[in-house]
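Note that one protein chain of the assembly has been removed; the remaining protein chains are unaltered in position.
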Amino acid sequence: MSSYRDLKQECYEANMALPKFGLVDLTFGNVSVFDRAEAVFAIKSSGVEYAKLTPEDIAIVDLGGKQVEGKLRPSSDTETHRRLFQVFEGIRSVVHSHSRHAVAFAQAGKAIPCFGTTHADYFRGEVPITRAMTQAEVTGRYEWETGNVIVERFRNLNPLEVSGVLVHGHGPFAWGANGMEAVENAFALEIVAEMALKTLQINPQSPPLAQYLIDKHFLRKHGDGAYYGQK
Amino acid sequence: MSSYRDLKQECYEANMALPKFGLVDLTFGNVSVFDRAEAVFAIKSSGVEYAKLTPEDIAIVDLGGKQVEGKLRPSSDTETHRRLFQVFEGIRSVVHSHSRHAVAFAQAGKAIPCFGTTHADYFRGEVPITRAMTQAEVTGRYEWETGNVIVERFRNLNPLEVSGVLVHGHGPFAWGANGMEAVENAFALEIVAEMALKTLQINPQSPPLAQYLIDKHFLRKHGDGAYYGQK
Amino acid sequence: MSSYRDLKQECYEANMALPKFGLVDLTFGNVSVFDRAEAVFAIKSSGVEYAKLTPEDIAIVDLGGKQVEGKLRPSSDTETHRRLFQVFEGIRSVVHSHSRHAVAFAQAGKAIPCFGTTHADYFRGEVPITRAMTQAEVTGRYEWETGNVIVERFRNLNPLEVSGVLVHGHGPFAWGANGMEAVENAFALEIVAEMALKTLQINPQSPPLAQYLIDKHFLRKHGDGAYYGQK
Partner (left out) sequence: MSSYRDLKQECYEANMALPKFGLVDLTFGNVSVFDRAEAVFAIKSSGVEYAKLTPEDIAIVDLGGKQVEGKLRPSSDTETHRRLFQVFEGIRSVVHSHSRHAVAFAQAGKAIPCFGTTHADYFRGEVPITRAMTQAEVTGRYEWETGNVIVERFRNLNPLEVSGVLVHGHGPFAWGANGMEAVENAFALEIVAEMALKTLQINPQSPPLAQYLIDKHFLRKHGDGAYYGQK
């Protein structure tokens, strides 16, 4: 029996939450879950339909990039996930989707401004966007370099306070402390993208939320002073 | 057995109507129901998933702000609801949601103009927006002050004729004579926000509806001369 | 037993199709079906929820405006339907909805241009809009005058070729040879309104379809030379 049964199960359930939240179509999208102690992560297999996915279809890949379990080839985006687990300490799960409003911002080359408290409940400031990738990066180790442009964009950002990003011309990645939290962040990213687009349609000059209101809402839900929920 | 069983049940049912009407995602949103005679109100507990909510999870809070029943902490927005019950006579239920079009107007800093009869059937004029809250208000008793900026905005408005408001940079609050009416008003507020956005997209110079047509439609459904429905 | 059982059943089924097609929310909207030989029409009762509607709740009203059957008050829009049955020969059913894109055009004061073949399959030219109603019309016999501004708008239009209209600041009316055809036209009107809005968003200078293409598509589905379908 697999020694990664729980990891695969958590990864499977998080992947199955993607279509439930309306974040993916067809075979798009993937979730990975990381076991830092064992230095391996579970990830969706490539191109498998969600309706047919089983926990056994989840691949296990080590932090060096070698597949250590699973009969199916892991997601073609595996190298991007691997790069993020290497660099972003404290995250345990990564989600990639092609959710429509988030993709639209990525395609327009624009970060998602923090226009309101719904956004600030999840992200402490704008959801940033990477620079466009160069031809050398794209024709080289493309998926690995995708991870690198994300890491580059976060040089002065805390991934635990801004738990998502847009890859230029591509789409969103989000992450969290576990599979379901990462999916929830990916869903929140899509919702705030939708609200931001509508906000710009009503008033193209809408200013971002005041920093003190961003901080208030983010810290109401995160960190030692949080008082939202039952914890 | 709780002496507030009916109040909790009404509050529970109104909260469960929020996801049914598509007004909330995740754990967003809350409904309260007020018993003016007993000076207590029932309100959703904080951060609980709708799929798991039971009538027993509803908290009872008195008009002084003290929780008098319920094992779970009440909504983090409780103080806003409490302030509205103190000031707005004749309302018995308050709804807070993050419905997407209403949030977009709140984020854009714009009231929802009364562009048509669908709007006038529910709100006798524009759905107003509060001023932005100051840093002192946000870092102080934030949720209480949220109630205060709503009250301030209604100095010359009748909350029984305009049964909803947008809090600047945040989202909508709506109210009514009972739980289901408050939810219906929150739903109408979201629909008219959606219609108003599309109206502006077709014609950014769309004028508001003539006052005589607003009055006609509002009074067709409300007050002594109403002739809509079977009452 | 009612001598209008079939008429009420047809009217009931057409009304129940409104929520199924996503054309109405809450208690909005109504369908009537006309028996020209008997000079009476069946119409939804006012303010009744669709989930609770039964064939027995359908009211029968004669062409003079007198309710001749039914315990419940007919729709508040009854006089508008009655006016259309009086004037528009050859129609047997009228639908009124508050479907969102059609309302947006009505609120923006704009007809729906015929931008494509989807539109031309149903309407032989733009879906027209009435003038705004005067204060005298609104404070007088409002619903009757609503019928009159529609009739006025159709002075040089054939209601059998253009089977729908927008009432300025209000919303759409559509009609047809029977209950289900009228509902289908109301649904087509909403779809083409949605497509027209998106068309304008992509290219605000989009020209209307050439008349020869409008005629081709309309006549492919309507009239003696039609060759769409199995008739």
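In order of appearance the chains are A, B and C, and numbering begins at 1 in each one.
In the analysis below, contacts are C-beta pairs under 8 Å (C-beta built on N, C-alpha and C of every residue); 3 or more make two chains touch, one makes a residue touch a chain.
Here the structure is a predicted model, which is why all the values come from computation and not from measurement.
**Q** With touch as defined up top, name the shown chains that contact the chain not shown.
**A** A, C
**Q** In the whole complex, not just what's shown, which of A:18, A:58 or A:103 touches the removed chain?
**A** A:103
**Q** Hey, which of A:32, A:45, A:148 or A:163 is the one touching the hidden chain?
**A** Of the listed residues, the one touching the omitted chain is A:45.
**Q** Using the document's definition of touch, tell me which of A:16, A:200 or A:226 contacts the absent chain.
**A** Residue touching the absent chain, from the options given: A:200.
**Q** Tell me where the left-out chain touches chain A, residue by residue.
**A** On the chain A side, contact with the omitted chain comes from 25-28, 45-48, 72-73, 76, 98, 100-101, 103-110, 132-133, 135, 138-139, 142, 169-171, 197, 200-201.
**Q** Touching the absent chain: which residues on chain C qualify?
**A** 115-118, 184, 187-188, 191, 194-196, 198-203, 206, 209-210, 212-213, 216, 220, 227-230
Here, only the chains that are shown with their structure count from here on.
**Q** If I average the CA coordinates per chain, which chain comes out farthest from chain C?
**A** A
**Q** With chain centres defined as C-alpha means, what is the inter-centre distance between chain B and chain C in Å?
**A** 33
**Q** Counting in whole Å, what is the centre-to-centre distance of chain A and chain C, each centre being its mean C-alpha position?
**A** 46
**Q** Going by the touch rule set out above, which residues of chain B reach two or more other chains?
**A** 201
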